[in-house]
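Omission of a single protein chain aside, the complex is shown with its protein chains in their original locations.
Naming follows writing order (A, B, C, D, E and F), and every chain is counted from residue 1.
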Amino acid sequence: MAKIRPLEDRVVIQQIEAEEKTAGGIVLPDTAKEKPQRGRVISVGPGKLLDSGERAPIGVVEGDEVLFGKYSGTDIKVDGEEIKILRETDILAKIVK
Amino acid sequence: MAKIRPLEDRVVIQQIEAEEKTAGGIVLPDTAKEKPQRGRVISVGPGKLLDSGERAPIGVVEGDEVLFGKYSGTDIKVDGEEIKILRETDILAKIVK
Amino acid sequence: MAKIRPLEDRVVIQQIEAEEKTAGGIVLPDTAKEKPQRGRVISVGPGKLLDSGERAPIGVVEGDEVLFGKYSGTDIKVDGEEIKILRETDILAKIVK
Amino acid sequence: MAKIRPLEDRVVIQQIEAEEKTAGGIVLPDTAKEKPQRGRVISVGPGKLLDSGERAPIGVVEGDEVLFGKYSGTDIKVDGEEIKILRETDILAKIVK
Amino acid sequence: MAKIRPLEDRVVIQQIEAEEKTAGGIVLPDTAKEKPQRGRVISVGPGKLLDSGERAPIGVVEGDEVLFGKYSGTDIKVDGEEIKILRETDILAKIVK
Amino acid sequence: MAKIRPLEDRVVIQQIEAEEKTAGGIVLPDTAKEKPQRGRVISVGPGKLLDSGERAPIGVVEGDEVLFGKYSGTDIKVDGEEIKILRETDILAKIVK
Partner (left out) sequence: MAKIRPLEDRVVIQQIEAEEKTAGGIVLPDTAKEKPQRGRVISVGPGKLLDSGERAPIGVVEGDEVLFGKYSGTDIKVDGEEIKILRETDILAKIVK
């Protein structure tokens, strides 16, 4: 698959189907209208440029399982697979086992 | 239960049923349309990143009983239990006995 | 009554009935649609966190009688008594005798 | 009359009837829908708190005759007399004779 | 006429009738719905207070002929003459001959 | 023609008819609803005042051919000729041959 390199503090997420149970046993309702969602981080941007010229660190890394609001970010199809590009600030939490 | 680690200044809250009386004897009306709500803090984020590179301290800790507006934050179901992820700034007050 | 400790620059107010005259003789109209209101401060937050790490001082103290807009803040019922939690910036003025 | 002490950069204004001519001879139309208005300053707040910890000076003093937009600020009745509490930034100009 | 002293970066403008030609020969359409307008500066505020405690200089002086948007600022009638109080930032340009 | 001196970071533009081809051969559609437009810079303001007291440099000079959104800025008629006053930030690009 082509590599998607997000800019700034953006993160590329591979969404996990809501029906499927996560390793942590979390089940998210499929019928809720504005339901949060979960996914796995597949690519992380360099971070927002600070006034100092440095980049702000990003709080997630590749492989992290994360939660986010359903309508956060932009969904695009890459090689037939739906990915989501969102800003780090739209990620609510990490799920740790 | 899977551990939910909120990012930035977010806090994970386990909601307390409005019908149930708190230890402090607070009863919140169930019928009010935009009623505030109470809950117990179960996880606290690292705090907002400051320009200095440090994290701003968060004014609540695990176990705190807190009040917040009904529509604050994002509700998700984890292991069949409804939790709420909100920003510290959406917490109105702590209840101390 | 359980103690309510507001966060940041929030203030807990016990509302004074509009029909009742204040010590200062102020009478506020009960019929005005968006009428300002008065109350007595019963708890004061630590103040907003400044970039310096200090807290901004709050211009009211417990016991102060204050004026605020009718729709400012969040109303909650505690032990059967209606209180209001608002930010200091929503307090218009103090009434001194 | 009870003393009203405004917070921050707020100013308490006693409105001058639009029909009445000011000392400076200014007459403001009573029929204009969103007409500006004039009044006399009766109390001035301490000024906005600056990052330095000092207060920003306020450009009007008690007794000043001022102009403001009709819908600026909050109107309340004190001892049967209508006063207005507004922020300094809502005062358009002073009238000097 | 009473002297109007604007606060902050506000400027008092005496409007020039759109039908009348300016010295520079500029004619502004009277029928345009959101037409810009011209006027002469009759009073200038002290300038916006900077964090340094100084005032930002204002780019127009008494007597300047200026252009502004039709709905900028607040119109008031003083001694039967319509004036306009607007912020410097609402002045688009000066007309020089 | 009277000289129009824009304030702050504003720029005065003489619009080039969309039907007419530019030297660079660019043709802009006349029928597009929210079409971008091109023009020639005829006057440039002093630049925005910085906190340091200096002026931010402006990225265009008199004579530059520029592109901007159709609804950017304010259109006024001067000596029978339509000009546009807009802020530098509303200029999308310069056209160079």
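Throughout what follows, a contact is a pair of C-beta atoms (placed from the backbone, for glycine too) under 8 Å apart; a residue touches a chain by one contact, two chains touch by 3 or more.
What you see is a predicted model, and the numbers here were worked out from it, not measured in a lab.
Participant: List the neighbours, among the chains on screen, of the chain that has been left out.
Facilitator: A, F
Participant: For the chain that got dropped from the picture, name the residues of chain A it touches.
Facilitator: On the side of chain A, residues 1-8, 10, 12, 43, 45-46, 49, 51, 74-80, 85 touch the unshown chain.
Participant: Spell out the interface residues on chain F facing the chain that's missing from view.
Facilitator: So the residues of chain F touching the unseen chain are 22-29, 35-36, 50-51, 56-57, 59-60, 67, 69, 88-89, 91-97.
Operating definition for what follows: only the chains that are shown with their structure count from here on.
Participant: Both chain D and chain E are touched by which chains?
Facilitator: Chains that touch both chain D and chain E, as defined above, do not exist here.
Participant: Would you mind checking the shortest number of contact hops between chain C and chain F?
Facilitator: When the steps are counted carefully, the minimum from chain C to chain F is 3.
Participant: Take chain D away without moving anything else; what clusters of touching chains remain?
Facilitator: A, B, C | E, F
Participant: What chain lies farthest away from chain C once each centre is taken as the mean of the Cα atoms?
Facilitator: Centroid comparison gives F as the farthest chain from chain C.
Participant: Taking each chain's centre as its mean C-alpha position, how far apart are chain A and chain E in Å?
Facilitator: Centre separation, chain A to chain E: 51 Å.
Participant: Residues touching two or more other chains, restricted to chain C: which are they?
Facilitator: In chain C, 51 touch at least two other chains.
Participant: What's the complete list of touching chain pairs for this entry?
Facilitator: A-B, B-C, C-D, D-E, E-F
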